[in-house]
Structure formats: structure tokens, C-alpha cells
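Showing just some of the chains, left in place.
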Amino acid sequence: MELTHFDDAGRARMVDVSAKENTARTAVAHGKVEMQPETLQRICDGQIAKGDVLAVAQVAGIMAAKKTADLIPMCHPLPITGAQLNFRFSERTVEIEGTVKVTGKTGVEMEALTAVSVAALTIYDMCKAIDKTMTIKDICLIEKSGGKSGYFQR
Amino acid sequence: MELTHFDDAGRARMVDVSAKENTARTAVAHGKVEMQPETLQRICDGQIAKGDVLAVAQVAGIMAAKKTADLIPMCHPLPITGAQLNFRFSERTVEIEGTVKVTGKTGVEMEALTAVSVAALTIYDMCKAIDKTMTIKDICLIEKSGGKSGYFQR
Amino acid sequence: MELTHFDDAGRARMVDVSAKENTARTAVAHGKVEMQPETLQRICDGQIAKGDVLAVAQVAGIMAAKKTADLIPMCHPLPITGAQLNFRFSERTVEIEGTVKVTGKTGVEMEALTAVSVAALTIYDMCKAIDKTMTIKDICLIEKSGGKSGYFQR
């Protein structure tokens, strides 16, 4: 299979998807933020405060999904039709799951990955005053459907 | 220490840094993209092609550093004075290091982390046609100088 | 009827409109800027100057219609197919009417309301040196057609 982003001169281009069909597509991405247990405790404790850290991260992630083509140079602009972010906790980790949908000529895996990445960065930003050792980890595609390449699950 | 992003009602705000001094600040962040060895080989092989994957990722990361305040809701807008991204390879990993500088009232760790994250996402986008199992890993702050909190090294 | 922007955990999401049909949709919004009669007189007097205050406001409003999904977190991005702003005067009020059209899965009321709001803010900005008591008033939806919910008129 060929790397699809380079033209004959070896330079980047936005690949021509004009001939592709519009199909319903979904992508689910995943990532996590690892932190000091006390940091996570601080997020979880005050229910209101916790709600807000994630509320801000969630809004940031959803807005970022809409900016994907503005951030990733060779991404096609896509009028996404849905976006959702969910969070789960373990002792020292906030897990983030992002789902994006579109009816279009290309898939939305970059949109889902971007939503998760920016939500993770926002959690980092909201908590960095009390923890400088947080790490963003394991951002990957979990599931993808629609389009010629069909269903993918990690 | 207090979570600094919430006002009295428990809601988010952009913290007031008006009274802080303008000082020279630097932040270095780090991250990596793990992939199939063949994918990395493909990036590395044709020297020109390789140059371009990283060239696109590098441009994307530097441009993203300038969009940080547009992506991360509570980040202050900062007129950054320098940004640089470097790449290093191992068998199945591209490591990304990002450095951002500013003379300002707040630090640029979010700018450095955003540059690294978007460079990683761009590498992913450039190669996703041949490898759907890539994972973005271990995005964290490596070093930070300037400001009241002083020098930090991980 | 349910608030449609919250997922099960009570958090915000961009509602999934993938299954909706693409239909022709129009929205008309309305708003006004109230000011000192002398301010309005100043806008109206010099015909050229007046033309320009409104010309700048009009361009700003139309450009803002295109930025709606970037401003309003849960708004779907829509490739709008037309946008128009008109102005009318009374003694101390500039009335603004904005019309936006699209063929899409969701309506364009937020686009019309955003166009009117930003046009009003621009008029405010253009005149604020001579009048600090201007007030933006009564921004609302006037008419809406297309989509499952059908025709609405206030």
C-alpha cells in the first residue's frame, strides 16, 4: 500500500477524494491522562469542581473536533454531524473516549483523535498548578466504521 | 495549593495574571508516536519522503503552538517569541521534542505540549493509510524556566 | 420535550444529526442597537461615513455567520449557502435583520443570530468613542423554515 499524502515530487498534498461516495462514518478514539493520585482526588472530591474540570475539557474536545482540518494540514474539512466525549476514572488516570460522526467522503478518525487530545491537554491545563508530572498517554483509534475500508476495531 | 481555574461558584475562569511580571520563559515538552516497524521504515526510507512527513508535522506543530489559546479554553493568549520541534527515531517510535519561548506573564508549557500533540497527530494522519494501530504516547513536560515558580525539570 | 444537548451523564455533546435529511433551510433573526440620537445622527449625516459604519458591520456579520460553529460549542458546522444583513433606522435605534440559508441536516438560526449579534457589536465598536451608553437589544429569531419542525414565525 502507498503513503497517500505525497505527490510525484515527494511533497505533501491533500489527497483528492472527489470521486469517493458520501457514506455514514463513525470513529471512536481513546486516550488518558495519568496524574498524582492526589490530583485525581482533587478533581473527584468537590463534586462541583470535578464536574467543571471535565465540563471544560469536554467542551474543548468537542470544539477541537470542529477545528481538526485547521490543525492537521492534509485533513479534509468535514461537516461533522455529531461529537461526544466521555470520561472514566481509575486511581490515577482519567480515561477519555471520543466519538465523532459524519456523512462524508472521508472518515473522522482524525477528528476523534483530535477531540481526545485536546480534552487531555485541557485537563492538563486545568490541573497543572498542582501537578507538573501529569502525562498524556495511549491516544489511539478504537473503532471505525463506514467508507470503502469498512469496519475496524482495535 | 489551590486549583487555580475555578471562581467562587466553582466555575471556570481565565485566572487574572495582570499583576504578574513579564519575564522570559521557556518550556520543553516531549511525546512519541509508536507504530509498526515497517511504517517507520517507510517514513525513513526515501530520504525525501521522510523529510516531508516530518516537515509537515513540524509546520503543523509550530502553527498549533500559536493556536494554543484558541484550543485550550482557560489559556491566556501569548505572543510567543520562538518555537522549534525536533524528531528522533528508534525502531518503532518517532520521538518529538518541542520548545517554545515567550516574554510574558504566564508560562508556555501548554504551547509546547500542544505543539508536540499536533505534530504527533499529523504524523498519525500522514501514515494512517498504511497503519491503523499507531499510538500517541507519553506527552509530558520536560523542562520549564522563568516565572515565579522557577526552574522545573522532570 | 427534552433538552437535546446533554448525554446521559448530564454533560454536553453535539447531538447526532447523521440520520436527518438534507433540506433547504432559512432563518431570519433580528436585533437592534440603541444609542444617543446624536450618535445615530452622526452615523446618518455624512452619507459616506454612514455607509461605512454599516458596511463594516455588514461584512463583520456575514463573516461571523461563517464562524458560528467555531463560537457556539455545540453547533454543527454548516456550509451556508447565503447570508444577508439589512439595516433600518429610527430616532435612536439601528435595527438589524439577518437572513441565512443552507441545505443541510440542521437549521441556521444560530448563524442568523450570530450574524446579527456581531453586526451589533461592530456598530458598537465603531461608535464607542462618542457614546458609551449604547445598548444591544432584543436579539431574537423572527422566522425559520425547513427541517422536521417546519415553519416558525414569531
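Which chain is which? They are A, B and C, in the order written, and residues in each are numbered from 1.
Simple rule for what comes next: a residue touches a chain if its C-beta (ideal position, glycine included) is under 8 Å from a C-beta of that chain, and two chains touch if they have at least 3 such contacts.
All figures in this text were calculated on a predicted structure; none of them were measured in a lab.
Of the identical protein chains in this complex, 3 are displayed in place, while the full assembly in this structure file contains 6 copies of the same sequence.
The criterion applied here is as follows: only the chains that are shown with their structure count from here on.
Taken pairwise by the contact criterion, the protein chains link up end to end in a single open path, with no chain closing the loop. Chain centres were defined as the mean of their Cα atoms; on that basis the chain farthest from chain A turns out to be C. The central chain of the assembly on a C-alpha centroid basis is A.
Chain A and chain C have CA centres that are 30 Å apart. Per-chain Cα centroids separate chain A from chain B by 15 Å. The set of chain A residues touching two or more other chains comprises 55, 59, 63, 67.
Interface residues of chain C, counted against chain A in their complex, comprise 7, 9, 11-18, 20, 69-70, 73-74, 76-79, 104-105. Residues of chain A touching chain B in their complex: 1-6, 10-12, 31, 42, 46, 48-49, 51-53, 55-56, 59-60, 63-64, 67, 70-75, 109-110, 113-114, 117-118, 120-122, 124-130, 132-141, 144, 152, 154.
Within the complex formed with chain C, the residues of chain A that make contact are 24, 54-55, 58-59, 62-63, 65-67, 79-86, 101-103.
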